[in-house]
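Here the complex is missing one protein chain, while the rest keep their positions.
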Amino acid sequence: MKESLKSQLHEIIFEADTPKGKAFDVLLLVAIVLSVLAVMLESVESIEARYGTILKFIEWLFTGLFTLEYILRVFLTKKPLRYIFSFFGLVDLFSIVPTYLGIIIPHNTASLATIRSLRLLRVFRVLKLARYVGGARVIIDGLRASRPKIIVFLTGVIAVSMIMGTIMYLVEGKENGFSSIPRSIYWAIVTLTTVGYGDISPVTPIGQTLASFLMIMGYGIIAVPTGLVTADIINANKKRDSNDDVNTQVCSNCNFDQHDTDAKFCKKCGEDLIKK
Amino acid sequence: MKESLKSQLHEIIFEADTPKGKAFDVLLLVAIVLSVLAVMLESVESIEARYGTILKFIEWLFTGLFTLEYILRVFLTKKPLRYIFSFFGLVDLFSIVPTYLGIIIPHNTASLATIRSLRLLRVFRVLKLARYVGGARVIIDGLRASRPKIIVFLTGVIAVSMIMGTIMYLVEGKENGFSSIPRSIYWAIVTLTTVGYGDISPVTPIGQTLASFLMIMGYGIIAVPTGLVTADIINANKKRDSNDDVNTQVCSNCNFDQHDTDAKFCKKCGEDLIKK
Amino acid sequence: MKESLKSQLHEIIFEADTPKGKAFDVLLLVAIVLSVLAVMLESVESIEARYGTILKFIEWLFTGLFTLEYILRVFLTKKPLRYIFSFFGLVDLFSIVPTYLGIIIPHNTASLATIRSLRLLRVFRVLKLARYVGGARVIIDGLRASRPKIIVFLTGVIAVSMIMGTIMYLVEGKENGFSSIPRSIYWAIVTLTTVGYGDISPVTPIGQTLASFLMIMGYGIIAVPTGLVTADIINANKKRDSNDDVNTQVCSNCNFDQHDTDAKFCKKCGEDLIKK
Partner (left out) sequence: MKESLKSQLHEIIFEADTPKGKAFDVLLLVAIVLSVLAVMLESVESIEARYGTILKFIEWLFTGLFTLEYILRVFLTKKPLRYIFSFFGLVDLFSIVPTYLGIIIPHNTASLATIRSLRLLRVFRVLKLARYVGGARVIIDGLRASRPKIIVFLTGVIAVSMIMGTIMYLVEGKENGFSSIPRSIYWAIVTLTTVGYGDISPVTPIGQTLASFLMIMGYGIIAVPTGLVTADIINANKKRDSNDDVNTQVCSNCNFDQHDTDAKFCKKCGEDLIKK
């Protein structure tokens, strides 16, 4: 009897295939958006002055609900440790911790609760389920395949920024805003990534010439990561094409969530997926 | 007899294959450009002071003509509701509404008439017809195929901006321009998208280091949507290659406009396409 | 006899396969760089004050030489009109006109002579000949194939900039720098293309929210032209692979310069390519 309640709760909280599971996920979506909004608005002085008490109440209400949800998730899963240390398990935990920390440490740490916006990624399973989950998987597959190349590329970018930053520090000097090497490297990154704040910008002709080279370089080499990721996404797409069925069933034992639509047992641990 | 006039008007207004239809579309193109220019120039104070009356007259003249055209379009189509709620039907409507609204509501709302610049997209059918219509379709097909992935990606981007914005709000604080979390998130979006206005920029060493990470991240992850869209456009291209014939005939019954060149009847509703 | 001199001059000026032709192209390269530098430095006040006379002399010297070269090119080609109205023919002409215009019109028009930097593109035939000419052709083929799609895309970008510019003009208003619709559209383009000068930037919360949407949009849709061009370049590459031999022979009759390496007669006009 109790076991049945537990499995029913598991279905509501972990799955999105059933009406109840879907309703729960939609409510969760609304709750996350509202609570993040409350945290954000609280930081605006004029709003805080007028609605501070209400916003504080909303923040604590949702933090309480999320805490309850987190405890239930840990309690309902058969292998809690695996859930706790999974990506979404950690996000769920870090979503509630800052508000509690805010009591102990004064310095606005409660506002770190905006980390719960990451939970939105989970709720994608609610809307047009399979297509979005599939889309996310293509992105992740593409990025994973590109990782070694991207890391090599970014190390090169950082090395170039360091050298160009040092050269500009020598060329422009303290009087033009390039007051130290770390600050000049910050400028080089701002320039190479084409952000270009303009808080520091070269003044001398030599500095402007060097900066021009750096910009053209940044403009040209952005093609490299793009090319790498594109090539890998094309590959990842080909693989996905062959097995495109996704659903939102989640194993109550090991939380594996990539079951084929006709699966009756978890292919990772053999747990019965449709028992009630 | 009257029916014949109606079908002739339909040909002039809706099609671009016949000389008269083409002439109408070219005139429409000129009228749109002139009327948008008039609305734009009216907002420049020095010009408004000198030519205000003429510009007002031009704006009202074209709004009148566009209103007439809209009524004719609704009247000539056999299924008016389908036209009214189609993308271009709504654009046609919103192109004339702001000018009329400007009489009731004082606050410059008439200038929203610039929305009629969207009508230019329709008139592409005039110039080198098939190729541009085909080009637009490749773009739309590519974007449609990429939509779920792009939405997942942008949700990730917004979640990262929220978290980084909150962290920077804590690190930099009100005295350096990061006066509230929404404002800091605005800064994070400005930075991550490599826009970099420089109206807010980090001042402390820790803030600049965090900003550097955010920039390198933004520089690296732009590769993701590009890769996704590229892969989908390559796919969409392949599909288009097999049926590349486009013409500009439009069904007088249901406004479907993607007929094969040898089509004599609308493949959607069976209407005779070449009857006069 | 005279004919032989003419054909020898044609070989020197138009071709880059022979030692003399190559030497001429290298000299031309140096002359272009020097003359553009002279024009540029002349505009720097402090340099003009000291070396003005020498720079003026260099500018006129090279303009004279380029004029002579232009006359020779017209004189040596059998179909001068075709050369005069070709892309490089027009560039050659506009490279010398500004200096002469500078005598009649006072307003610094002579500095437009920097247009001769475009001539550098021609001289690429000198360095590692075939590969660079081939590279340029892949770029041009890719761009040509993408043109209709790029034009549709850019029209969409401009329409979006117009509408967003108008909305921001209404939202932010004159007191925040959005002083007219054209100026607001300028801001929208600066933002959508991720340039982000920061000379105008939104101040109100609603304005910053709208701007954030525009930035994320600009960050996302840049993927579209990239995807289009990439797909077309992959196609253009495939075509080039089949006929990858390029040389630098140029027909003395019609100036066609894409002959197969074993060609003895121009495939466009039948002119003998190797007669002396």
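We call the chains A, B and C, going by the order they appear; numbering starts again at 1 in every chain.
Everything that follows uses one rule, which is that a residue touches a chain if its C-beta (ideal position, glycine included) is under 8 Å from a C-beta of that chain, and two chains touch if they have at least 3 such contacts.
These figures come from a predicted structure and were not determined experimentally.
Student: Taking the full complex into account, find the residue in A:Leu68, A:Leu81 or A:Leu170 that is in contact with the omitted chain.
Tutor: For the chain that is not drawn, the touching residue is A:Leu170.
Student: Could you tell me which of A:Gly89, A:Gly102, A:Gly142 or A:Gly218 touches the chain that is not displayed?
Tutor: Checking the options A:Gly89, A:Gly102, A:Gly142 or A:Gly218, the one contacting the hidden chain is A:Gly218.
Student: Which residues does chain B use to touch the chain missing from this display?
Tutor: Its contact residues with the unshown chain are 194-198, 226, 230.
Student: Name, in rising order, the residues on chain A that touch the hidden chain in the full complex.
Tutor: Per the touch rule, chain A residues meeting the hidden chain are 148-149, 151-153, 155-156, 158-159, 162-163, 165-167, 169-170, 179-182, 185, 191, 194-198, 201, 205, 208-209, 211-212, 215-216, 218-220, 222-224, 226-228, 230-231, 234-235.
Student: Residues of chain C in contact with the chain that isn't shown?
Tutor: Answer for chain C: residues 36, 39-41, 43-45, 107-109, 111-112, 114-115, 117-118, 120-121, 124, 128, 131-132, 134-136, 138-139, 142-143, 146, 150, 153-154, 157-158, 182-183, 185-186, 189-190, 192-199, 218, 222, 225-226, 228-234, 237 touch the chain left out.
By our rule, only the chains that are shown with their structure count from here on.
Student: Chain B and chain C share one sequence, so how far apart are they rotationally when you fit their Cα atoms? Give it in degrees, rounded to a multiple of 5.
Tutor: Fitting chain B to chain C on C-alpha positions yields an angle of 90 degrees.
Student: More than half of A-B's contact pairs recur, by residue number, in one of A-C or B-C. Which one?
Tutor: B-C
Student: For chain B and chain C, let me know how many angstrom lie between their CA-based centres, rounded off.
Tutor: 30
Student: Taking each chain's centre as its mean C-alpha position, how far apart are chain A and chain C in Å?
Tutor: Taking the mean C-alpha position of each chain, the two centres sit 43 Å apart.
Student: Multi-chain contacts in chain B: which residues touch at least two other chains?
Tutor: 153, 158, 182, 185, 194-198, 218, 222, 226, 228, 230-231, 234
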